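Input: one structure, supplied below.
In this view, the complex is presented without one of its protein chains, the others remaining in place.
Naming follows writing order (A, B and C), and every chain is counted from residue 1.
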Amino acid sequence: MTADTSFDVAHLAHVELLTPTPAESRWFFEDLLAMRVVAEEGDAVYLRTWDEYQLYTIKLTASDAAGVGHTSFRASSPQALERRVAAIEAAGLGVGWTDGDVGCGPTYEFTDPDGHAMGIFYEAERYEAGDDDRPALKNQASRFPGRGVNARRLDHINYLAKDVEANGAFLRDALGMRESERIRLDTGRFAAWWFHFSLKSYDVVYSDDWTKHGNRLHHIAFAPDTREDILKAADIFLENGIHIESGPHKHAINQTFFLYVWEPGGNRIEFANAGARLLLDPDQPVVEWTEAERRKGQAWGMKTIETFHTHGTPVVETPGH
Amino acid sequence: MTADTSFDVAHLAHVELLTPTPAESRWFFEDLLAMRVVAEEGDAVYLRTWDEYQLYTIKLTASDAAGVGHTSFRASSPQALERRVAAIEAAGLGVGWTDGDVGCGPTYEFTDPDGHAMGIFYEAERYEAGDDDRPALKNQASRFPGRGVNARRLDHINYLAKDVEANGAFLRDALGMRESERIRLDTGRFAAWWFHFSLKSYDVVYSDDWTKHGNRLHHIAFAPDTREDILKAADIFLENGIHIESGPHKHAINQTFFLYVWEPGGNRIEFANAGARLLLDPDQPVVEWTEAERRKGQAWGMKTIETFHTHGTPVVETPGH
Amino acid sequence: MTADTSFDVAHLAHVELLTPTPAESRWFFEDLLAMRVVAEEGDAVYLRTWDEYQLYTIKLTASDAAGVGHTSFRASSPQALERRVAAIEAAGLGVGWTDGDVGCGPTYEFTDPDGHAMGIFYEAERYEAGDDDRPALKNQASRFPGRGVNARRLDHINYLAKDVEANGAFLRDALGMRESERIRLDTGRFAAWWFHFSLKSYDVVYSDDWTKHGNRLHHIAFAPDTREDILKAADIFLENGIHIESGPHKHAINQTFFLYVWEPGGNRIEFANAGARLLLDPDQPVVEWTEAERRKGQAWGMKTIETFHTHGTPVVETPGH
Partner (left out) sequence: MTADTSFDVAHLAHVELLTPTPAESRWFFEDLLAMRVVAEEGDAVYLRTWDEYQLYTIKLTASDAAGVGHTSFRASSPQALERRVAAIEAAGLGVGWTDGDVGCGPTYEFTDPDGHAMGIFYEAERYEAGDDDRPALKNQASRFPGRGVNARRLDHINYLAKDVEANGAFLRDALGMRESERIRLDTGRFAAWWFHFSLKSYDVVYSDDWTKHGNRLHHIAFAPDTREDILKAADIFLENGIHIESGPHKHAINQTFFLYVWEPGGNRIEFANAGARLLLDPDQPVVEWTEAERRKGQAWGMKTIETFHTHGTPVVETPGH
């Protein structure tokens, strides 16, 4: 892979979350995160953050169990899309073209080795704010809601996978992603592997699925402007009875300031602030952490919470846990 | 230009500032901004911010007058460098290859139509922290200084130019930059034009040089993590007798939270926080502001300070000002 | 006055604001400031901030013109109330006892020399949160709303007065207030005089009323937790078409971080953050600023906005303005 294809994917575009409690999950995203419903189709609700240039950010679909449904990526150009489709087909994990979901043009569907459903497209409908959400400044997609957590934009997704290396290598080659950091256990296997598009420090992460179930989610993350936004979010979640799993604190890995909560359907949601951190170096060496280093906990010494290694969606019963 | 070459330049690499008061300017960058001197050569001092992966960030050169000396850009790959050199040569503004300044490989030198000296290179020496600036977390270039303004990384440069359109069009084509925003006066001319690499909302700006002198600087900017960093910086500049020209406040254009000061040599220095704002859309439409919109002032209504349109470096006497 | 009576008044208790646009003003306080309506009586609405231990904070009364109606103060004890009433009566400005407004016990009414209506009481009804605003933490008066500006508590009031010295001296003696800061013009007269109860740096201010009209208001202020709260408030006011008059910036006097807006009725409202600043010294010397010092503007150099010296409520036409 040459550096020239490492910009073929512009960004993580949409995530479909599955929820067994659609009304409560909708309340979480719509009322607490101040996201806006832009479409409803069948069992699914499409919601957007205020800084989303696309039509929507999250598709929330009623389901028997929590988890991730479909993830999509936007290519940087029609040529980039062609190159990515060719790479996916070469890997033998292509599914085929569809007309695309709400607001998306033709989409090439595929899966990662772990079975996560994915799609890539180039043509995208841009959101046009209406009278009730027109922003004061014209260089903004829609009005700042001034409610709840005011989710700004999607930041990244962290999948659980039976085989971190196989999935990471596939997505790196299929999408032209670059590695930023990884944890290598004493066994030599990766416990988690971080990948990024362009200047962001990470966009997609694979973490070891201790259940070996397949097709599971560790979490998705939204990016707030400041660490203060995250502290305020913690107060709002506290007042609204949302389970705060961990944080606010600062990750050692990628140095993100974080807060993890569980939305009512059970999916883990992170709020992650990277400050001014950007990976400007086009040849940025990957940072590898050992098992011993991981044991030191987060940046300021807080031990990583046990449920990080026992809770994923869908929830799977594992002997001994 | 296809989207495929819009990632040919990775980032703004180094800026050389000229100063008629080298000792005082060095004190500003070294003591107040907590930058580290990594080399001294002749009349020049090379200083780095703590998050700089390269050897240095700013070259400070003693001179008769303040201003900008040389600006360099890092290409994303050897192939990207070749493409950019070809584009520059085609525009007839190439100067030729040099061995490169401290820490830089072979560099192709050129100028913009206004006469600003520029260079582009690919090979870069990476900084290795020593015993006295080794960071606690290994994914960080060097230790957080915990002093003064703690300048993190260079963010952008804003040049004054006799002809904004001509210079902007040249740099857009030469470097594969994309436009983000611009101000169009009632005359139809651009008062200022913002360009960006990759996901950042801007990296290079051209502003109208009312003196028509040529080769002048409006300002360079550093990127702090938070808006609180900028408020703290204002206190530090106040205590140290540095001229605070404007801010802290929020720009309407690109919505950056800002503070402008003049370093002792007279060059305008900005601290600019973009929050979580990224230009993810590979086809982001340019945002154009009218002269009437510009008159409204900054985002929260503060009028733009008069010296923004009367002070640049080198300082040039203009009749009627 | 001995130091022993300087704690006789516990705090500024309630402010009644008059508004010619009651519906729009109510929207400002209820929707944008996230205050809660706890009572309505005739033309008046009683609203509380979330951290208010009393029943209410602001009484909003429909009126022909904007301005301040009635201000009340809570005494520290029954004995302190008696001492204050005696002092007010000795000054000849007492009006007499009433049963007290909503949530207040017997109240002694009086006016300052400028004609501002005031009252002092000791017995106060404490707010009991209901099922829909019960806080997660029991040491909090009611639930953090997580909406708009989330006004926390009243901070201070700044009156316009025809004679700053006479009014300041009266209130100092009547309420046992202590001076913190003042501006003395070259004429020897005070342009403004800051007074405080207990540890707060100011609670009541008198500013010169250039119109010599009498009984006017410069502004009231709310205290947010952080400067970030104030920056966020500015965005919310921007999105909602509220006139932002000045700020965010930092006052030189008392060093408060501030934002001034005009509520739809025309009254000036400040959001003021003092950080960890407390006047711990029981003999704190008063800080006096000269006219020349005032001309330097605010702490970080922003010039004081002209409307600070031309706008008060009720609005009064003055020749030459």
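Operating definition for what follows: a residue touches a chain if its C-beta (ideal position, glycine included) is under 8 Å from a C-beta of that chain, and two chains touch if they have at least 3 such contacts.
Remember, predicted model here, so these are calculated numbers, not experimental data.
Undergrad: Using the contact definition given at the top, list the shown chains touched by the missing chain.
TA: Every shown chain touched by the left-out chain: A, B, C.
Undergrad: For the chain not shown, which residue from B:40, B:128 or B:235 touches it across the whole complex?
TA: B:235
Undergrad: Which of these, C:227, C:268 or C:311, touches the one chain of the complex that we don't see?
TA: Selected residue, touching the omitted chain: C:227.
Undergrad: With the full complex in mind, choose from C:14, C:36, C:59 or C:74 the residue touching the hidden chain.
TA: C:74
Undergrad: In the full complex, which of C:84, C:143, C:200 or C:311 touches the chain missing from this view?
TA: With C:84, C:143, C:200 or C:311 as choices, the missing chain is touched by C:200.
Undergrad: Given the contact definition stated above, which residue among C:16, C:163 or C:181 touches the chain not shown here?
TA: C:181
Undergrad: Given the full complex, what residues of chain C touch the hidden partner chain?
TA: Listed in rising order, the touching residues are 2-4, 6-7, 10-11, 51, 53-54, 74-77, 79-80, 124, 126, 137-140, 152-153, 155, 181, 198-200, 223-228, 252-255, 273-278, 280-282, 284-285, 287, 289, 299.
Undergrad: Need a quick check: the contact residues on chain A for the chain that isn't drawn.
TA: 227-228, 231, 234-235, 237-238, 243-245, 247-250, 257, 299-302
Undergrad: Even though one chain is hidden, which residues of chain B still touch it in the full complex?
TA: Residue positions of chain B that touch the missing chain: 32, 135-137, 143-144, 146-149, 226, 228-229, 232, 235-236, 238-241.
By our rule, only the chains that are shown with their structure count from here on.
Undergrad: On C-alpha atoms alone, could you tell me the rotation angle mapping chain A onto chain C? Nearest 5 degrees is fine.
TA: 180
Undergrad: Roughly how far is chain A from chain C, centre to centre by C-alpha average, rounded to an integer in Å?
TA: Result: the chain centres lie 46 Å from each other.
Undergrad: Where the centres are mean C-alpha positions, what is the separation of chain A from chain B, in Å?
TA: 32
Undergrad: Would you pick out the residues of chain C that each touch at least 2 other chains?
TA: Counting only residues that touch two or more other chains, chain C contributes 228, 235, 238.
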